[in-house]
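The other protein chains are all here in position, but one chain of the complex has been omitted.
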Amino acid sequence: MDLRVSLPGLELKNPILPASGCFGFGREFSEFYDLNELGAITIKAATSEGRFGNPTPRVAETSGGMLNAIGLQNPGVKRIMEEELKFLEQYETPILANVAGSTEEEYVEVARELGAHHRVNALELNISCPNVKEGGIQFGTDPSLAASLTRAVKSVSEVPVYVKLSPNTGDIVEMAKAVEGAGADGLSMINTLVGMKLDLGTGRPILANGTGGLSGPSIKPVAIRMVYQVSQAVSIPIIGMGGVTCVEDVLEFLLAGASAVAVGTANFQNPLICPELIEQLPELMDRCGYGSVQACIGRSFKHEETSLSGT
Amino acid sequence: MDLRVSLPGLELKNPILPASGCFGFGREFSEFYDLNELGAITIKAATSEGRFGNPTPRVAETSGGMLNAIGLQNPGVKRIMEEELKFLEQYETPILANVAGSTEEEYVEVARELGAHHRVNALELNISCPNVKEGGIQFGTDPSLAASLTRAVKSVSEVPVYVKLSPNTGDIVEMAKAVEGAGADGLSMINTLVGMKLDLGTGRPILANGTGGLSGPSIKPVAIRMVYQVSQAVSIPIIGMGGVTCVEDVLEFLLAGASAVAVGTANFQNPLICPELIEQLPELMDRCGYGSVQACIGRSFKHEETSLSGT
Amino acid sequence: MLKKDDMHVLQNKWIASNTFEMKLTGRFVNSMKQPGQFLHIKVGDGTSHVLRRPLSIANVDHHIVTVIYKIVGKGTKWLSERKIGETVDVIGPRGTGFPIEGVRNEHIVLIGGGVGVPPLYYLGRKLVQQSNTVTSVLGFQGKDGVFYEDAFRELGETLITTDDGSYGYKGRVTDLIGVLNQDVTQYFSCGPKPMLKGVSETFTIPGFISLEERMGCGVGACFACVCETSDPEDSKGYRKICQDGPVFPAGEVVL
Partner (left out) sequence: MLKKDDMHVLQNKWIASNTFEMKLTGRFVNSMKQPGQFLHIKVGDGTSHVLRRPLSIANVDHHIVTVIYKIVGKGTKWLSERKIGETVDVIGPRGTGFPIEGVRNEHIVLIGGGVGVPPLYYLGRKLVQQSNTVTSVLGFQGKDGVFYEDAFRELGETLITTDDGSYGYKGRVTDLIGVLNQDVTQYFSCGPKPMLKGVSETFTIPGFISLEERMGCGVGACFACVCETSDPEDSKGYRKICQDGPVFPAGEVVL
């Protein structure tokens, strides 16, 4: 069974990678398994300076999902390079580095630094974090701002750039086309849906930030729909994510048009989820009649073509 | 415990009503309980002519939710008035009649007819059905179209008009303000999120329509967030809905700013859910220190004011 | 008033490949009189599964109702894990079953495929009680999947087919229609759509077929389970499988 996928900047030996923010910088999960088993590693968002993020509570559980409002806490791009990327040097797994910021200048600065680091294989432009007041969010909802940011980052990045799309929009295809037109090498989708949960005791939101980002199984149908629609409208590859908890979900994302599949929230319930999915994928693909990951990608809409072409 | 809520056109003896499309025209549920127990009844969308709707399968289950693509099947406004509203004459419960259409003219025509029926207390303008190809959907995503439709319907309707908002937008507050400005007497929110599920066997979407509307517990955090944001931005009342399955959910919607709470998908799992919620609500309100439904509404953001005013 | 009930599990056992027989008792068993109706069963804990699962009534005897189900997904998996003494939340009986009132002294053929077989057993028992002669033609995927063969034999002649020929006749139930006795007066059939199509196109005698469709409410309120009528002049143009069906006169709806 051929699990390999070749994407701009990322030669994956299998299509499974952890999603940004749900895996830190890999250190903690390296206590559970060998990170070399992964197709790639997405590291947590970096900003130019360190950030403390939002007040706590920062997470709340919902039916089949969770809300988070971490607020991009990170030690800043310099320390990430010195401490975290340094730690990751012992592994060979390709690294996708998530880039965040409040202003176009900040994104550009972080992208320039991270993109130049020898251990970073591609950048993931996080224009969709719903949890920071200033910046970030408007880049994710306005196609022309997103395009101009993509262009600016592309012009300084030494590695391919994936743009991570927000589902909090009326027209995801328009966003995808805008960043493709601006030179994005790939897309990551989806980030979290904006949600809220109230504490019936106090009457107030549970999260100190009020709103948070909804992730987990509840959002999977929205993610699958968006990957399905966008993958037919653009020609750059998609890293699909949103609610993956089992190998059937991985295949569903591939069939919907994703070329690789990221796992976020499920790492919290089961820290061994990524290697387990990698182990289980070949058997499911075989059972469903697919000989390679490549053959699964986009099958939900390429079906007829392929049957007709008789291969 | 005072459960009464007074809304434009609707004097509710309790804040619980079934959501449109999940309750037919009440007939089937009248075999389970006396419909007079309900605060109000929302009937299924009416169009000017009868519609068959989409091909089957029309529903699929997801984690903590479901997708539907019924496609506004209904017998047409004339037969609804002759057969269904006729049947409902034996009950006293106020009726909120859901109005759909493909063109502004169709909405206006249906609204004129239904609004003139003596058994209809208010209209619910469904500008958010994600499951019909022509029409409907664009009214729900374009604030100026939504406003002009609201204005047109208001000008012919003899009863108050509630506009039902779609969550498939980047800015729900803007939509709400647009229809409020156009004269809407109230809002219903939220309708379903557009989603998809694939059948791994065939590789294709399970729903014949491809995409469908996601409802049920999975969407509740999105609904609560939207009600919370919109209720602070407008001064017309909101009928809140999305994923209600228990009395805690009802209170959460009230605290978030809804004045009444509609129950959709949960009717399928438990046909007795509405009377059960009505029965259980007083005890929970009492436990949380609320003496009336009125006192719960919007407490999540009115908290401070109220504590300060010392009442 | 129609009600739902927490029915008690009296038995839940493996009877064929991935196929379970569950016996339940509760307040409404005595109203489960018409074969072809189904129970609408809540699966899972809390809100993990928002939709109920329709399962045909396979038998009713001494205040006990039997359903026979195949594990195909999470809901039926969950059901298979229910233990004796637990309760299961059931709405039912739902739908319109086989119209057998007044059917007497006829020779009737029952044609079932896979999980379409269960309702035919209760139907067959009722028909025999009403002095009819019953011949059953039952199709399964393979030998491992065959269930209730002896029970059907007690009702009358019974022919078994398997797709892979591992038991009985190799092939489809429709292949056997030609060999049936000429005096057959009516047929009743339940199974996958292609089978029902084959059956209703092959027979010239009148018959009734039972359809499956993904359901929302299961009570007639949501329009999830509709099918079109064959007669374009029909005043409604559609039927709801959960309410008007699942049993229809052959030819009434488009397959």
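Remarks
We just call them A, B and C in the order they show up, numbering each chain from 1.
By our rule, a residue touches a chain if its C-beta (ideal position, glycine included) is under 8 Å from a C-beta of that chain, and two chains touch if they have at least 3 such contacts.
Computed from a predicted model, the values in this text were never measured in an experiment.
Touch with the chain that is not drawn comes from one residue among A:T150, A:S166 or A:T245, which is A:T245. Screening A:V77, A:A266 or A:I297 against the full complex identifies A:A266 as the residue touching the chain left out. Against the chain not shown here, subunit A presents residues 21-24, 27-29, 31-33, 44, 50, 52-53, 56-61, 63-66, 68, 70, 73, 75, 206, 216-217, 245, 265-272. Touching the omitted chain from subunit C are residues 44-48, 74.
The criterion applied here is as follows: only the chains that are shown with their structure count from here on.
Of all chains present, the one whose mean CA position sits nearest the global mean of protein CA atoms is B. Averaged C-alpha coordinates put the centre of subunit A at 46 Å from the centre of subunit C. Chain geometry summary: the mean Cα position of subunit A and that of subunit B are 33 Å apart. Rounded to a whole number, the gap between the C-alpha centres of subunit B and subunit C is 36 angstrom.
With touch defined as above, residues shared between interfaces to two or more other chains in subunit B number as follows: 63-65, 217. Shown for subunit C are the residues that touch two or more other chains, namely 47-48.
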